[in-house]
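Missing here is one protein chain; the remaining ones are kept as they sit in the complex.
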Amino acid sequence: MRLPPQPGEAIDRTTAFTFTWDGRSYPAYAGDTIASALAAAGVRVFSRSLKYHRPRGLLTADFHDPGCLVQVGDEPNVRAAHRRVEPGMTVRPQAVWPSLRWDVKSANQLVGKALTAGFYYKTFIKPRPLWPAYERVLRRFSPGGEVPAEPPDGRYDQRYAHPDVLVAGGGPAGLAAALAAAEAGLQVLLVDEQHELGGHLLWGDDGDRAALRDLRGAVAAADGIEVLTDAVVTGRYDGGRVVVLQRSAPGVVERLVKARPRVLVAAPGLIERPYVVAGNDLPGVLLSTAARRLVNRYAVRPGQRAVVLTANNSGDAAVGDLTRAGVDVRRVLDARRGDDVVRVRGRRGVRAVECSDGSTVACDLLVTAVGWTAPTSLLTMAGGRSRYLASAARFVPADLPDDVLAAGGIVGDGSTADLVAHGRAVGHEAARRARGLPPAHVADLEPGPHPELFHGRSNGIVDLAEDVSADDLRAAVAEGYDSIELVKRYTTATMGPTQGKLEAVNTIAVVAAATGRSIEETGTTTGRPPYVPVSLGVLAGRRYQPVRRSPMHTWHVEHGATPLVAGAWIRPDHYGDPAGEVCAVRQGVGIIDVTPLGKLALHGPDVADLLELLYVNRWRKLAVGSVRYGVMCTEDGVVLDDGVTGRLGEDRYLMTTTSSGATTVEHWVERWLQTERPHWQVHLVPMTDAYASINVAGPRSRELVGRLTDIDLAPEAFPYMRVRLGRVAGVADCVVWRIGFTGELSFELHVPAAFGQRVWEALLEVGADLGVRPFGVEAQRILRLEKGHLIVGQDTDGLTQAYGAGLDWAVKLDKDDFVGKPELAWQRARDDYLVLVGLQPVDPAVVPPESCQIIEDGQRIVGRVTSSRMSPTLDRAVCLGLVAARLSEPGTTVTVLLPDGRRVPVLVMPQLAHVDPEGVRLRG
Amino acid sequence: MTRPARYSAYGLARRGLTGAAWPPAWRAHELRPSYDVVIVGGGVHGLATAHYLAAKHGITNVALLERGYLGGGGSGRNTAIIRSNYLTPEGVRFYDRSLTLYESLAADLNFNVMFSQRGHLTLAHSDSALRTMRWRAEVNKLQGVDSELLDPAEIAGLVPHVDVSDQPRYPIVGGLFHPPGGIVRHDAVVWGYARAADANGVHLHQDTEVVGIDVVDGRVRGVRTNRGPIAAPVVVNCTAGWSSLVCELAGVEVPITTYPLQAAVTEPVRPFLDTVVVSGTLHVYVSQTDRGELVFGASVDPYPSYSTRGSLEFTEGVATHVLELMPALAKLRVLRQWAGLCDMTPDFSPIMGRTPVDGFYVDIGWGTYGFKAGPVAGETMAELVATGTTPELIAAFDLARFAEGRLVGERGAAAVGH
Partner (left out) sequence: MMLLTCPHCGARDAGEFDYVGERRDRPDVSRATEQEWRGYLYLRGNRADWTAELWHHRAGCERFLTVVRHLGTDEVRG
């Protein structure tokens, strides 16, 4: 029921509109929350409770209200008492069937006594085959809204802020602290959870509003204060990182603001605690702050006839506000004098309150003001503690680290002037500490006396979000779940969307009473991030996912290449016909973009020593102008990477690595240089992106490259495994090496990256008459498999040591030292490992998929196929595989189990290469 | 042996009507000066070991020592995924036995552990991931374990919210589906074993920390605790997170590095995700509990630590990766995050069995896969303690393998192994 205009109201009565709730249209004003608009229209039930499906209404009338989570469009679990309503908004109740008013699941109340905490652990045990059916029923009772099938509209983003001081909480203390810090010349970020600054002053009396006007005016006028409202600090992480969730930011759905302030000031105020008594979850039971908020901010009269249970001045003030709003306050129970509520009666809402004097007062509203919880979680996340103070009936912060301060209500009680004074003192101290001055003590605000009122003499709901009653907690203790952690896990108390803010202290108090321990002994309230639920969207931000592309990428796209995601790189898998591409290379000439190959320039007098140390083979005698294939192992002898390294000058080398191993090897080389051999003079420069790399392969590659370079390519002038420097297609400073991963005569061109596409196109242009065609990764894989060249990580795995990879010829155990040498020496003395061999299925048409197992005696695994393809060159299936050493003799027939269950014979070949094992073609 | 009050629907209804309380699931005891067996660690491994010692081998003079509360370590912090589709035959056999035990656990313990065999789907985003999956599928089939490769269309049918288009940064090229896998209520497993062990006479001592292990002439003689000494000829280290430190008390060196592993849970939403979804490339796994929450996990933190504070990087990473897989979930909110400690070994396999100290056994090094092995680890450790013979199922996991260079092949597998 909407009241006439109130002096501090948040609504703008000049902007009225409608929205829908549960299929019906309702009026609202700008500034209304979903819940305030509905409450103004007389709606009292917003949801059904988790377990018993009891009707639930407003309780706290703020973000943390457990009874009004609703579905807004495609967004589940919206906090209806915080989210501002918008014209045309579609709001629905969650998890009710068939309707909020008639929810069949409320039948659970009838068997409620059997649905004690953890009841599901005690039933549905037998018969076992029925459990999946039981489970489906249980899942049907799960709470929450619905996720859409399609991605929602809108963007999320993230921002870094760099304040000196971050003030969490914009009530009187937070405002004053921000002002004091800003007056000291510091940059301040002031964050508040509500839509406007002011904290509890927003729903206060005339004096509060006057004080707030002054503070807000001063903040607006101050230099160096950035204000974020509808924003909340979600956590304080290691390294002083403070994270703010900004719920309404222009242009984005939500924004995450990250900062490392020098000092964090926590001024969150206090959270009002519900009272645990029978019927405390009925619609019509309100906290005093909620009643005041509804009346003063939203001009909503929350009921007709009220009983107020008060133990503090917030309850006393609520009596005044309610009376002024025309509510008939039938009874004020003063808990400070021992008055109490015994039970709240009603079914769909409050109908009467039983008082401790034996009387029953008919009413539709019970307002309670029984105590406060200090939200210390931000402080405990920062390394502080919370300490229980019985005289104030709440936990208070203790032992804060030097870069964290607490201000205002979280510390103690006082008038608005006291809170402002404390805030100013803390802000001043924050400024000092932010300047690096040694910490000085700030006089604490003393917490005032307050009676300990957690639960009454009847059984009420402790955790309204999880529907856990005090009796549930007591039963858990009686069953042996007698520590606070076990109680929480067994009953799920504090595990719901309120995250303990309303119920943690009451839970501790009930468990303490049940176990006979003190509150302090029973538990503390250590905070864990996030302080409020944070959307996946804002955590992910813009979802920046970098990719790497070669300088020729656009050409590939324009020429129909099928892209292949290869780690960080996007590469051409093929241009439509991989087998044709293979044939082009074997019979004429092809070119492939191999830019992702890792390339490292090594300079200095000690490079040869470095290569000797990191590769298993020998390097000291590598002549200028020569290249060599090398294999690296880790210290456990496992193959790490392979590639070709060439000596370009006296002290100048270029190392190549596999594409996927480029970064690993770069770091590996740096690590050995910096930590184990710091005296060596070697300078390493990563060159992967500096060169575009093109492999020209095929019997006519010499002819093709020869048309574009002044380098003498004649076989005697530029033999196999040599490197030359020169111009290609007019581009200077190219490195050309003659190597043969494909098994063909081939030249690998490394050209300055900016000229990559020019050289690529020149090759295709001048080679048109030679039939040159581009080939992709798939054709290269076939070519290398035909040639029997292994791929580290495919034909080896995380345990394959060098001798198992068929690299016996490379390992030089007579070197003094190299990485992995001891393990390889021991490996050679054993024969219990798998060995890489060439394999050919007896039936040439059968290509066993990669990873098919090689088996013996029906099902014992003795190896596996690591690479397999149909060879266009041989017109038969060819494979590489790892087999037990005893089966690696050429001519052995092994059995491969195909995925369809067939077992096929496969022959072990004399060598890895299927095509041109003698190497005539690549040496040509 | 005292039989506990049986749990059943009838019992619930009767006590609901009469208001009679259930008896405690377990009891507190004074420390005895000596026990036949002392088990260190009150998680699922220690409790299962205690249970099988008593239930299968009649060894009941057993103390289980827990520094905090039962199930407060890794057992209460994992994401409760059960599967047996490992890479090596020894791994598959071992975890398959565990899965079999899980299937009958509710009935065996008279405690509903809510094992939900909804299927476990691992997504492949690259040829090499698909290759590793086929490897696993083939090894699994040979061991009689149900695993099959799916194509993107089949994946879309199974998990409608997953984006199988070529739009994502790492498009989905296939998946490995393991129908018997699923999730379980982790706390219930802990409590079920605890209740059963207690009923058989095992003493469960909470808030009891081992501060020393007495070894004389290479033999274990007992432990010292914050509540006093206990003499025992057999001590079994079933801890996680602190296992290398407990071993150090006995003078045993183990190749373990301890890393935090984080997890997070969202607010509940109506059921929409029936299978467990894992992506190795994106380092994330997702399942939806019966309560409607989504549970997320990832790989271990990037550096070792005994600290269990959560990081923002974890939730940011999980969110990014989940939205890569299921972009419709952007408005779902993370409610809680937490961390547990994982004892990583060099070959991603546990260390089980004897140590150089006679009578000091270990069941440690469980990395990120300890929970799914709880039942079989308890069964085999109990057999080892009771018979003195190492069961074949765990022979490959002995401590000596590291010094002897016989690492287990699970290291061949991809990075995320959940």
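We just call them A and B in the order they show up, numbering each chain from 1.
Criterion: a residue touches a chain if its C-beta (ideal position, glycine included) is under 8 Å from a C-beta of that chain, and two chains touch if they have at least 3 such contacts.
Only a predicted model underlies this, so the values are computations on that prediction, with no experimental measurement involved.
Q: May I ask which residue of B:24, B:68 or B:346 touches the chain that does not appear here?
A: Final answer for the missing-chain contact: B:346.
Q: Kindly state which of the options B:53, B:80, B:133 or B:256 is in contact with the chain not pictured.
A: B:256
Q: Taking the entire complex into account, which one of A:239, A:546 or A:901 touches the absent chain?
A: Considering the complete complex, A:239 is the one touching the chain left out.
Q: Which listed residue, A:581, A:823, A:850 or A:916, touches the chain dropped from view?
A: A:823
Q: Considering the whole complex, not just the chains shown, which residues of chain B touch the missing one?
A: Against the left-out chain, chain B lists 242, 244-245, 248, 253-258, 302-307, 309, 311-313, 346, 402-405.
Q: Just checking the interface: what residues of chain A touch the absent partner chain?
A: 237-241, 635-636, 667, 670-671, 674-676, 816-817, 821-823, 826
What we mean here is this: only the chains that are shown with their structure count from here on.
Q: With chain centres defined as C-alpha means, what is the inter-centre distance between chain A and chain B in Å?
A: Centre-to-centre distance between chain A and chain B: 23 Å.
Q: Show which residues of chain B lie in contact with chain A when the two form their complex.
A: 7-9, 11-13, 15-17, 19, 21-27, 68-72, 76, 89, 103-104, 106-107, 110-117, 125-126, 128, 131-135, 137-139, 142, 149, 160-161, 169-171, 185, 187-188, 191-192, 206, 266-272, 290-292, 309-312, 315-316, 318-320, 322-324, 327-338, 347, 405, 407, 409, 411-413
Q: Along chain A, where are the residues that touch chain B in the complex?
A: Within the complex, chain A contacts chain B at residues 74-77, 94-95, 111, 113-116, 119-126, 128, 131-132, 135, 138-140, 142-152, 156, 235, 237-238, 241, 243, 253, 258, 381, 475, 478-481, 483, 485-486, 489-490, 492, 495, 497, 499, 528-530, 533-537, 539-541, 543, 545, 547, 565-567, 793-794, 797-799, 823, 826, 849-853, 855, 859, 861, 864, 897, 899.
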